[in-house]
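Mind having a look at this structure? Questions to follow.
Of the protein chains in this complex, all but one are displayed in their positions.
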Amino acid sequence: MARFRPGDRVRVLPDVVDTHHRTPAYVKGRTGRVHAPSGSFHDPEDRAYGGSGLPKRDLYLIEFDMQSLWGPRYGGGEEDKLLIDIYEQWLEPAGNPAGRQD
Amino acid sequence: MNAVHDMGGVPSEDPIDRSEHQLMEWERRTGALVDVLREKQLINTDELRRGIEAISPDEYRRLGYYERWSASLETLLVEKGLLTTEEIDKRAAVVGQRWV
Partner (left out) sequence: MGADHDHGGDHHHPGLAEDLSLGEPARRLMAMEELLVEKGVIGADEVRRVMDVIAARSPVDGARVVARAWMDPAFKLRLLEDPRAALAELGYPVVSGSKLAVVENTENLHHLVVCTLCSCYPTSLLGPPPDWYKSFAYRSRAVVDPRGVMREFGLEVGEAVEVRVVDSAADLRYMVLPRRPEGTEGMAEEDLVALVTRDSLVGVGAPNQPAVNS
C-alpha cells in the first residue's frame, strides 16, 4: 500500500499554503531520500480544523544531505544529514532526475 | 517569507540561552488543562498547533510558550462554543483581583 520505499528519491512539494500543515519551508521543493516509513496518522491538515483526520495518511522519515539543503551556509561534515517526518501528500517521486521536468 | 512559527534555518546569530526556569504554577496548570481536554477529545494537538500559528507574528514573538498555549486554547474553546469571550473577560478580571 505504501507509495514509497526506503531509498526512493522524493521531492517535497514547493506549495506555499497558509493553512495548518507540518511541512517546514526549508524542505519545500527539495529532493531527499526515504529513510524509513514512520507509520500512518490522522491527517493534521484536516484534524486541525475539527475534521476526523480520516483516512489516515502515511508519514515518512525523509533524509536530506545538509550540503545540498543549505549549500555554503552549512559548515559541518559532508556526510551530515537532516531527517524529518513528511506526510505522503507532500511528497512526489523524484526517481528519474534526468527525465524530470521541474 | 516564512510564517513566524516556521523557524527552521531562519538566519539567527543569537546564542542559545541555556538558563532554565522552574515552571510556574499557572504554566503547569496550562499543560495539565490541555491534557485533560485532549483526553476528553474536546480538543486535539493539531487544533492547538493551528491556534498557536494563528497568533499574529508580533504577538507570537512577544508571548511566552505557555502564553501561546493559553491564547490558542481560548481560540478553540470559544470556537467550539464551550466558553464565550465575554465570560472569560469577566472572570479574568476577577482572577486578577484575587491574586494581585
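Should a chain be cited, it is by its letter among A and B, assigned in written order, with residues numbered from 1 in that chain.
We adopt the following convention: a residue touches a chain if its C-beta (ideal position, glycine included) is under 8 Å from a C-beta of that chain, and two chains touch if they have at least 3 such contacts.
For clarity, every value in this text was computed on a predicted model and none was experimentally measured.
> Write the list of subunit B residues that the hidden chain touches.
The list for subunit B reads 5-12, 14-21, 23-33, 35-40, 42, 45, 49, 52, 61, 63-67, 70-71, 73-74, 77, 82-83, 87-88, 90-96, 98-100.
> Need a quick check: the contact residues on subunit A for the chain that isn't drawn.
Answer for subunit A: residues 22-24, 26, 38-39, 41, 44, 59, 61, 66, 70, 73-77, 79-87 touch the chain left out.
The working rule: only the chains that are shown with their structure count from here on.
> Quick check: how many Å separate the C-alpha centres of subunit A and subunit B?
About 28 Å separates the centre of subunit A from that of subunit B.
> Can you name the residues of subunit A that touch subunit B in the complex?
Those residues of subunit A that touch subunit B are 18, 20, 24-27, 42, 44, 47-50, 53, 70.
> Across the complex, what residues on subunit B touch subunit A?
2-3, 6, 8-9, 44, 46-47, 49-50, 53
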